[in-house]
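Here is the structure we will look at, set down as structure tokens.
All protein chains but one are shown in place.
Presenting chain A:
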């Protein structure tokens, strides 16, 4: 109870006494008095109006713990005693207010249960989305799979087997090095360096030009090394080119080596010519083949001279060297100023080629040199032929071991050319005799055109010259004024005379009068005569037999004869080129059984002789036939004797 202090201590005492009294007395009076002291009295309307005496009257109240509302005389019937008995202890509790709480002890069952439920609720309330998934998953798990209608299958792909590979490379090269590093060594070195630098400085000051030279030298060296690289490549490329060619022409190569025409057995005497490679060159298309020559050392290499036979159509000329190993492109190409009429390859020095040109020049080419120019040319020197050179032939080296060759030309001269150092020295051998029909005053002017020349195989001083008028003159190198013999061979131009490679007395000639004639030099008239229906442009003896020869004609046919088998007819007359192409040259390969023919389109065709054309005389059982040239001579002799 709050007592205002301003009342005073005395009054407070009074108040306190009043308070104490209150506890003993009744509440009402105390309250009244109390209110009276400090404040104005506010009387509630329903308060009893009492007099002061009544107000001061002390009423004693006693507080009890008993419930006034509780019944004080509760009586209950007791069945035991059978009467009503008063209950002494009556419940004295009076409930003023009751509120049921919601707290539960956590360890009780109820508590635990509630806690568990709450935990679930808490978790669910926190994350809604995973809850959904979880719920769904749960739902899915619950879905039962059909255990009867499906099965699991697994497979394993093949894994590649592992392999161990090891490799040992060559270690980089090593070298040893040793030195000492001292102060004096260093000093010495520096001093040397200094001296060197000073010297080079002097040089530099004096010669600035050198730098530029060095630079150009360096470039040169670089270019050279590049050239070396390319030239090394050239060898490889050549080999590959040949390989490719061999692959392309594989069947031809096989035929060349191995094919022997089996049908020859059934053909009786006749033989055939199997066409092998054709050699053509783009720039030679307008030119005609005028000369062919096999190389003796390299049996697959041959030379082709290209020019023109027509007087009106003269242009440049070409010398091409082909090898059978590369039929698509020539090995060597030489351009000449005028058409090539003839060429010859030296028998021993197979890189020397003598060439006779339409304008009367002779030239010698060296295949070993890379240049396009001949090493000797008769342009500059005098004594050059005034007309086309028809035939050149190499001779044996003369007494000074200089190479020399002989040429016959349309101006009627037979000239020997010697290769002396850097020039060709000419020596007139003989002049062809003029024709009787020409009037005397023109005899010096109009020459006898020599068209063919051949030297005897054994007696190489003896030679034959064929002329345009159809005469063959036999001469000797030792007689320069006169010919030894004269044969009236043909009516027209003689295109070729050749000695027989085996028999010393036999030679063959052919000409535009359609004839091929075989002669014995001792006899004035021919031993054999063959008529071939068109102009014969070339004839050649076979190197393997003394009785076999082949001729080519302007109708594109090759005629092969073997006198041992058939004295009157050719064993083979075969057209080897297309229509209207004339054949001009034929040559036998010294080793292989093939021939090459040149035509007026600039093409060279190679043909293989079938076995019938290459026959050796049959061996009788038990008899040992001697081989070699003697046999051939004997064969020829036999033939000749029968006709003499």
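Basically, a residue touches a chain if its C-beta (ideal position, glycine included) is under 8 Å from a C-beta of that chain, and two chains touch if they have at least 3 such contacts; residues count from 1.
Everything below uses one rule, namely that contacts and distances are computed from a predicted model.
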item: Protein name as given in UniProt for the chain not displayed, "V-type proton ATPase 21 kDa proteolipid subunit", "Dynein light chain", "Non-structural maintenance of chromosomes element 3 homolog" or "Myotubularin-related protein 9"; value: "Dynein light chain"
item: Residue of A:85, A:197 or A:348 touching the missing chain in the full complex; value: A:197
item: Residue among A:187, A:461 or A:479 that touches the chain left out of view; value: A:187
item: Touch with the omitted chain, as defined above, among A:51, A:73, A:159 or A:178; value: A:178
item: Residue ranges of chain A at the interface with the undisplayed chain; value: 172-183, 185-187, 189-191, 193-194, 197
